[in-house]
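First comes the structure, then the notes that go with it.
For this depiction, one protein chain was excluded, whereas all remaining protein chains were kept in their positions.
== subunit A ==
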Amino acid sequence: MAASAADIRSALSLPENNAHAGPSQLKKPVQATTRKPEGISRELYSLIGPSAPSIAAQLAKPRLKQKPNFGVGGVKTKWELRTFKNSARNDGLQLQHWVQASEDPSAEYSFSKYNVPNNNYTYSQDEYTRYLDDQEWTKEETDYLFSVAQDYDLRWYIIHDRYEFPNGPQRTLEDLKDRYYSVCRKLVRNRPWPGDETSKTLLLASFQFDKDREMTRKRYLESLESRTPEQIAEEEALYIEVRRLEQNERKFKRDRENLLRTLAGMDSGLPDVMEDDIVSSGVLIGGESVYKSKKKKGTVEDSPATPSTATIPSIKKPNAPKNVVFDAQNCIIRTEAPPTAIATKAAHQPAFLRSFKIPAPKAALAPKINQALAELGISATRLVMPTRDNFAQLESLLDVTTHLVETKRLVDKADYDISVLKKRMEIREGSQVDGGGDGEDGMDIDGSQAGVDAEGETEEGDDGRAVSVMSGRSGRAGGRKHGRRSMSISSVDTTSTRAGIKRQKRS
């Protein structure tokens, strides 16, 4: 069943544009103008009209085999011998050819359009004397050059081959080109230009000719060609050597990468470039120097292909000066990882809340500091408003407190030492028996004694603050720990890594 246009119209509730119009009447005007292309169903064509998409042409019914149509059904192609005139010719030569009789006899000869004359520059005597004078060239020879150039459509090899100016000097191909193009350039420059500037510069650029460069290029070519077989063999050998070195270098680099990955946990999938960063940061100075010297020896020409270490910082840098204004306007503060950061997975810093990063006091002094802060009514572990400024203040407060605690400890120690020495003096004064010989043992004993005595000393703390509670033993143990801890803290301070936090939490 085939749906007619009227059916579709009614289905889509489109208004009938003609009361008694059937599909046959609708079709009529369409057919009068254009024929229905093959491959579109009649109904579809009556809907979309002659504005059929061009794809429709490909919808033609596929046939199994293209059969030649030799004038079946009386449609014979009639050919006739006709004389024709070629408009590309200046004379009236009439040649004869066979054409289909249906072709228009008055039509232009179809091949005459390929006769494209290329525009040639001419100059007047006046122009020549004003712009084009050259002591190397006479006007006659320039004229001759231009006529030859036109004859051979600027095919320079041919022009050079046929160029024979009587009594003229021997000209090389470059001489001829140089003269021709320089004359053209001068003419374009000095004549009034009807078009815009860009087209003029374009045209001038097309007339550009650098004679010296061409000569050098030709010389190179010639020297390349005049190599002896030995030289060619040597070059070949050198090339192979270079390739071998390159390969070695690549292998070396790959091995080194693997090694680095194993050692520094670089299984992070970070781009290779970062590894070069490590190299530049001085981790592998020795390896780098070897790498560089090899490079200099072998692959000078290939150097742009391999990423050099120098280029990496330059990628990051341009950010800074450019965004300063923008950052200031939008209150953006960029925390830039210091360049010496080791790019490991552990060192990678994800986004974080600042409240996670409340500066912690030194673990050894933490109880004392916390106590001191508690006295001031400040909690060191929680901030109501963890802003940057507050953080800075808290940090400075912690610093100051730490300093205070440390100073106090030193003072206490000094006091204690004094009291010990005083006691010793008393003992010495009391009984002159003991000699000053047993230095270190005595010191040790003194230390342990001091540890014991320290308990008692706390009671007689000067200012009565709990901060002053300090045992010599814990102090010493803290001192030992401090050595280890300070390293991690300093690393936290500079890089503020998550690892640092973890370690802090663990302790």
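Structural remarks
Convention: contacts are C-beta pairs under 8 Å (C-beta built on N, C-alpha and C of every residue); 3 or more make two chains touch, one makes a residue touch a chain; residues count from 1.
Rule of thumb we're sticking to: contacts and distances are computed from a predicted model.
Missing chain, UniProt name from the options "Alpha-1,6-mannosyltransferase MNN10", "Glutamyl-tRNA(Gln) amidotransferase subunit C, mitochondrial", "Actin-related protein Arp4p" or "DNA-directed RNA polymerase II subunit RPB3": "Actin-related protein Arp4p". The missing chain, though absent from the display, is touched by one residue of A:Arg130, A:Arg155 or A:His403; that residue is A:Arg155. Among the residues A:Arg89, A:Arg244 or A:Arg261, only A:Arg89 touches the chain that is left out of the figure. Take subunit A: the residues that touch the chain left off the picture are 86, 88-93, 95-98, 109-112, 114-115, 151-152, 155, 157-158, 160-162, 173, 218, 221-222, 225.
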